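Following: one structure in structure tokens, then a few remarks.
Up next is subunit A:
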Amino acid sequence: MIGALISQIRTLWTVLQHTFTPADTVEYPAKPGWFGVTKNSTKVGPYLAPRYRGRIVLTRDPDGVERCVACNLCAVVCPADCIALQKTEDENGRWYPEFFRINFSRCIMCGFCEEACPTYSIQLTPDFEMCEYDRQNLVYEKDNLLIDGPGKYPDYSFYRISGMAIGGKGKGEAENEAPPADVRSLLP
Partner candidate 1 sequence: MSTELFPFYLAATVALVSTLLAVTRYNPTHALIYFIISLLATAVIFFLLGAPFAAVLEIMIYAGAIVVLFLFVVMMLNLGSRGDELEHQWLKPKMWVMPSVLCLILFFELVYVLSGPSHPITGTAVSPKEVGIQLFGPYVLAVEIASMLLLAGLVGAYHLGRRYLSDARGQS
Partner candidate 2 sequence: MPDEVFIYVIVFGTLLGTLTFAAVLVWFERRLLGLWQDRLGPNRVGPFGIGLALADILKLLTKEDWIPPFADRIVFIFAPTAVLIAMFMGFTVIPWAPGVQIVDLNIGLLFFLGMTSLAVYSVLLGGLASHNKYSLLGALRAGAQMVSYEVFMGLSLMGVVMLAGSFSLVDIVNAQQDLWFVVSQPLGFFVFLIAGIAESHRLPFDLPEAEHELVAGFHTEYSGMKFGMFMLGEYLGVILISSIMATVFFGGWLGPDFLPPFFWLAIKIFTLICFFVLLRAAIPRPRFDQLMSLGWKIMLPLTLANLLVTGGIVLLTGYQP
């Protein structure tokens, strides 16, 4: 009983000491925040880690061609059902989405699409400032999603590594790929 009472009084004293500690609140966006900003950082506002799950982008490979192969895995895995896309092919036989639509009013930023993507095409970025007055403006089309760079994986290119034959690259010409075996040959 006495121990419990002392414990309560100690709690009161500990909380009372917080009269003199500054508030942890960052008054975003009214005032730029201070915490989390490192010595070399020039960024103002709350600090967001590079792997923060925010606005979704579609990236391009180092050659500047869009990475997405319209495999639909992201649309399948999406728990909120907010991704819609349609596959089409170019003249070289390379797959790409005819349209790619993400409805950010439904997206829950879970990052499953990024994990499912076999080509590192779909990526989440540390940006959450997507407020709109009109709900329709939150439906992002491919033009809005596609960025010019390779995102978090600068050197990765799916078609350079995979065995898929497309225009300008035949079977067995990818990196680290052996030439295809001639199954009809009797030579050892």
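A word on the picks: all candidates are chains of the complex that A comes from, given by their letters.
By our rule, a residue touches a chain if its C-beta (ideal position, glycine included) is under 8 Å from a C-beta of that chain, and two chains touch if they have at least 3 such contacts; residues count from 1.
Here the structure is a predicted model, which is why all the values come from computation and not from measurement.
Only one entry among 1 or 2 touches subunit A in this complex, and that entry is 2. Residues 1, 8, 11-12, 14-16, 18-19, 21-25, 27 of subunit A touch candidate 2 in their complex.
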